[in-house]
Each structure stands twice: as C-alpha cells, then as structure tokens.
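Left out: one protein chain. Kept in place: all the others.
When the chains are written out, they are named A and B in that same order, and each has its own residue count from 1.
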Amino acid sequence: MTQSTLFTLPLYPRGFHIITREVLAAIGELPMEGVLHLFIQHTSAALAINEAADPDVLTDFESLFNRLVPEGMPFLTHTLEGPDDMPAHVKAVIAGSSISIPILDGRLALGTWQGIYLCEFRNRGGSRRLVASVMS
Amino acid sequence: MTQSTLFTLPLYPRGFHIITREVLAAIGELPMEGVLHLFIQHTSAALAINEAADPDVLTDFESLFNRLVPEGMPFLTHTLEGPDDMPAHVKAVIAGSSISIPILDGRLALGTWQGIYLCEFRNRGGSRRLVASVMS
Partner (left out) sequence: MTQSTLFTLPLYPRGFHIITREVLAAIGELPMEGVLHLFIQHTSAALAINEAADPDVLTDFESLFNRLVPEGMPFLTHTLEGPDDMPAHVKAVIAGSSISIPILDGRLALGTWQGIYLCEFRNRGGSRRLVASVMS
C-alpha cells in the first residue's frame, strides 16, 4: 500500500538545508514498518541524506559542490537562465531527485547523525514541491 | 504489490537522452497511486531525472560529466576495454543505476520540466536493458 502526500517547503536560499522536521510534519503518522520515498519535482534542486549535527558541514557541502561543478565554464550552451542554472542541473543529478528511508517501529530508521537535506542549487530557486510516498 | 516489466531500449549513442516516452510505453497502464522504480542492468550507463525541454541541456550534461571524470587519467589500471570504460563506471555511480518516481492519479508525478534520462557513457554501449517495477 502506498500513501502519498504533496507538500511545499518554505523558501530556502541557495545552499544545503536540513528539512527532516518539515518532512515528518508533512507526512503525519508513519506505519510500523515500510519505506519512505521522497521526491522533488524540480530540476535544479535535489534531496540527500547526510550529517545533521554540525552546521559547518552544510557550508562545506556548498563549497565542495561549487568546486565540483563551477559556474561560467566556456563550453556551456544552456546559459540563458543565468550562470547558476546549468551547474544546478548537473548538481541535481549528482545528488539525486529522490531519497528512500526505511521505516522501523513506526519511525524513520535514520542513523544517529543522519538528516534529510534539501540541496538548493539556484540563487533564486523559489519554493520547492515534494511528494512523500509511504510504502508499507 | 509489485508489477515488473523487463524491456530493452533502442540503441542510443554516447550522451544524455530523454526516454520518458519509451518507459511509459513499456510499462502500460499505471495504478492510481504508487511508486515506479526503474533500474538499468548495466555498469557503464545510468538513469537520472532532469530537464526535458531544451536539448542544449543534454549537450551540456555530456560536457560537464566529461569534465568531472576525464578520460586518460594516468593512474588508472582498468584500461583494457578502452579509455571510455573506467570513467563510464564512475559516471554511472555518480548518476545512479536506478530512479524512483511517485505515481499520483494514475500518472507519473513528475514536475513540469522533468523527464527520464538515459545517460549513455560508453562510445559503443549497445542496447540497454531496464527493469520497471510498479509498486502500489
């Protein structure tokens, strides 16, 4: 059985942001056992799972992703929407448009340090729409 | 309940290609609610979700992935199958061997600009086999 919820995140600036609480609030009660699938309906932002303790990690993610896919590469052709656009598409594929997390004992079975990340790659990305699907 | 379909894509050259229509044709009618899981049974091609409007995006994806994992790095040891082989394996892990998309109201709940990509990383990759699993 799959139970789906569509919801919109509050507006986040460019960067990496922990959204575990927003996701849990949107989906409501979890089944005892299952898998949560979370999907972002956009092509220049992504979802990921990583450290949710030290905020410095979020800053370093932004720096390292910018190093990985720099703006202004002279060979780019899709440049009309600004220098942050095409790199944002590639970063979104690198991080991925969805994550899946097991549900055990009625809770997300995240590890001690894990949280859900919104990876916002645009300078002005707007509010992002997500679909949460709980499979049980 | 899971319904699986094995199918083979037509031959695509090296590069990024939108295959949303081929995938939908292969799996037939979708349930009202669920999740589509799509898996590629190969190690030098990948699946992703990104912009399906401007073909320039596909060209820039190919350029930026080549910049990310260049061919001919002198430290490589798995080189017997050609200079495009080992970079193709790494690119495949970066993009990923599977994608999952929620199904709402009997349709893939993709965002306005999203489509399904085949990322073909080999010069002569051959036809690629996919497995579609519809979970409902």
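By our rule, contacts are C-beta pairs under 8 Å (C-beta built on N, C-alpha and C of every residue); 3 or more make two chains touch, one makes a residue touch a chain.
Not measured: the values here are computed from a predicted model.
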* To do: Taking the full complex into account, find the residue in A:Leu24, A:Val57 or A:Met73 that is in contact with the omitted chain.
  => A:Val57
* Structure fact -> Out of A:Thr20, A:Thr77 or A:Ser100, only one touches the absent chain, namely A:Ser100
* **Residues in chain A touching the chain absent from view** => 33-35, 48-51, 54, 56-57, 59-61, 63-65, 67-68, 94-96, 99-104, 109-114, 117, 135-136
* What residue numbers in chain B mark contact with the hidden partner chain? -> 1-4, 6, 37, 39-43, 68-69, 73, 75-78, 86-87, 89-90, 92-94, 96-98, 100, 129, 131, 133, 135
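Basically, only the chains that are shown with their structure count from here on.
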* Please report how many Å separate the Cα centroid of chain A from that of chain B, as a whole number. => 20
